[in-house]
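Below: one structure, written as structure tokens.
A single protein chain has been omitted; all remaining protein chains appear in their positions.
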Amino acid sequence: MAESYKIATFASHTALQILKGARDEGFGTVLLCPENRKKFYSSFSLADKTIETESIGELDKIAGQLNKENAIIIPHGSFVAYGSLQKLIETEMLYFGNRKILPWESDRQKEREWLKKAGIMVPRLYDAPEKIDSPVIVKFFGAEGGKGYFLTKNQKDFEQKIKSSKGKAYQLQEYIVGVPIYIHYFHSPLSGETEIMSCDRRWETNVDAIGRIAAKDQIDLSLESSYTVVGNAPLVIRESLLPELLEIGERVVETSKKLVDKKGLFGPFCLEGVLTPKMEFYVFEVSARIVAGTNVYINGTPYTWLKYNKPVSTGRRIAMEIKQAIKENRIEEVLG
Amino acid sequence: MAESYKIATFASHTALQILKGARDEGFGTVLLCPENRKKFYSSFSLADKTIETESIGELDKIAGQLNKENAIIIPHGSFVAYGSLQKLIETEMLYFGNRKILPWESDRQKEREWLKKAGIMVPRLYDAPEKIDSPVIVKFFGAEGGKGYFLTKNQKDFEQKIKSSKGKAYQLQEYIVGVPIYIHYFHSPLSGETEIMSCDRRWETNVDAIGRIAAKDQIDLSLESSYTVVGNAPLVIRESLLPELLEIGERVVETSKKLVDKKGLFGPFCLEGVLTPKMEFYVFEVSARIVAGTNVYINGTPYTWLKYNKPVSTGRRIAMEIKQAIKENRIEEVLG
Partner (left out) sequence: MAESYKIATFASHTALQILKGARDEGFGTVLLCPENRKKFYSSFSLADKTIETESIGELDKIAGQLNKENAIIIPHGSFVAYGSLQKLIETEMLYFGNRKILPWESDRQKEREWLKKAGIMVPRLYDAPEKIDSPVIVKFFGAEGGKGYFLTKNQKDFEQKIKSSKGKAYQLQEYIVGVPIYIHYFHSPLSGETEIMSCDRRWETNVDAIGRIAAKDQIDLSLESSYTVVGNAPLVIRESLLPELLEIGERVVETSKKLVDKKGLFGPFCLEGVLTPKMEFYVFEVSARIVAGTNVYINGTPYTWLKYNKPVSTGRRIAMEIKQAIKENRIEEVLG
């Protein structure tokens, strides 16, 4: 049954848990891997076949080979960050998830429209630097892990700081003060149910390090903040907040069906936001695929242990969905 | 054996791990659940029976029904925070733990007396705002997760900040600078032994977020701190500190026997404190029941893996104790 399909991904981001999850569910595995990462990945012995691929941008060239293998490709953060969105959408391949949602995820304006239509609180946007009248975080387009993001307070400060990123497209987003939280969901197109898989807290350099320096010293050193993602750590949210957070995730899914097609968003996704002292959850980003924070839970999450009573990572949850789709002869419903 | 009793709790706080733990030990489970949380809780399929209950304040009305089911109620943070202490103490029901300890836990003055009698370091208290001469944290009574707490330095600042919380009972507590740590214990009335189950670190909004803003920007933005609990993250304490921390927990138990009755405090409890650079552990609160930080360890804690070699959460540890009490015909010893 599972033998008729293989599961493939690119050697980065969450590839290890995707391969492990596939194998746990009985799938053969294919890894697209740059030459200089082969040693690392092969030490885990999780790929049945490795295809040398320098960049995810070459996906279109390998697609034919993957199709011959009947390999379903599991996209992750590197696909959109380092590949071409257009190529990703057009390449003929077995793609887990709905590619029609990608333009909505990768364009900050459309992403915002999506969230607002779903009734979710979002930070204010400023359409020009001269309008900045509160703390603002300047975010660049793409998903390269927060690299280059900076905090600013007024136009003058902005003009100074933007110099080193000349020409890049950016967004001026209200900076909401609160604990940043990343909520990992999974929407099953087969059962129609959305689950909360887990939560994480990102660690960003240097903003998650400057607090370790006394305020007086920070000022003496003229420290500026930056937001490059380094890694992720586990976090559980108060159980009383979970029912509402589940509803929020469900609304994101429902709304996506109106935006693209009736399949809408499915598989793993993530809402990235901030919990304020008033317990308001402001969402500043949607990721319409598996996120790196799920790597924290390779041996199962608090909620998958409760639900499945076995070690289910997001990678394995994907493989479980594909396996069920094959079994029920509904594979088309998990591809898109 | 376990079949003769059921385990019940209210749908919030740590209900999921309590139900899972009960089921792992072979108990039937009953969930008291508000209508708008049913969808979330039922997705885990952990409750054999669900009784619609809008608030834990209605516990007295449901008690008869639970007694008929022979259901033992496991209290958690929501019971004291959102229910009536008096009702909780007077209602006839099978209650896991010693209700006589609740007045000592929920009154900040009595809690302090308890800790001091146990020989534990506690922060200084100020009996009037005009005496404030060091950093002070203003804490309100009850257990609503730190909501409204604020930091102050002198009377003038205090008078300004207290305005928005008029009429609430509060305590002026010395603010000890150090890493906040929550130590989860379990005292077995059957064996007489106290165990360290695990530790966690709370995440509070916005104090666990302001450090991500450069000091200069914080000052420009006139940021004030607040302490609303958002969630919890795992932490292990240096192994060399554990023997002393175990002794501290044992002293809290021993002292409780003098304060209430010879049963004293038993079951899960938590010491909430701060570790200073001199490695002194100041305790600012006792929770005489399961705490939310244990949700981090739904699939077992570092110490329960060492001791039991299977996934034992605090919820499951409770069920293990009840099961043993039934087996040894000592059920009265775990109820109170």
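Every chain is named by a letter (A and B) in the order it is written, and numbering of its residues begins at 1.
Definition applied: contacts are C-beta pairs under 8 Å (C-beta built on N, C-alpha and C of every residue); 3 or more make two chains touch, one makes a residue touch a chain.
For clarity, every value in this text was computed on a predicted model and none was experimentally measured.
A.B. asks: Which of B:51, B:71, B:122 or B:215 sits in contact with the chain that's absent?
C.D. replies: B:215
A.B. asks: Going by the contact rule already stated, which one of B:93, B:138, B:172 or B:207 would touch the omitted chain in the full complex?
C.D. replies: Spelled out, the listed residue whose C-beta touches the missing chain is B:207.
A.B. asks: Can you work out which residue in A:37, A:87 or A:100 touches the chain that's missing from view?
C.D. replies: Answer from the full complex: A:37 touches the omitted chain.
A.B. asks: Looking at the full complex, which residue from A:173, A:206 or A:287 touches the chain that isn't shown here?
C.D. replies: A:206
A.B. asks: Based on the whole complex, identify which of B:190, B:223, B:259 or B:331 touches the chain you can't see.
C.D. replies: B:223
A.B. asks: In the whole complex, what residues of subunit A lie against the chain that is missing from view?
C.D. replies: 12-17, 20, 36-37, 39-41, 43-46, 78, 145, 203-206, 208-221, 223, 226, 228-234, 292, 295-296, 298-299, 311
A.B. asks: Under the stated touch rule, tell me which residues of subunit B contact the chain that is not displayed.
C.D. replies: 135, 151, 153, 177-181, 193, 195, 199, 201, 204, 207-208, 210-212, 215-216, 218-219, 222-225, 233-240, 242-243, 246, 274-277, 279, 299-300, 302-303, 305-307
What we mean here is this: only the chains that are shown with their structure count from here on.
A.B. asks: Could you grab the centroid distance between subunit A and subunit B? Build each centroid from C-alpha atoms only and quote it in angstrom.
C.D. replies: A distance of 34 Å separates the two centres.
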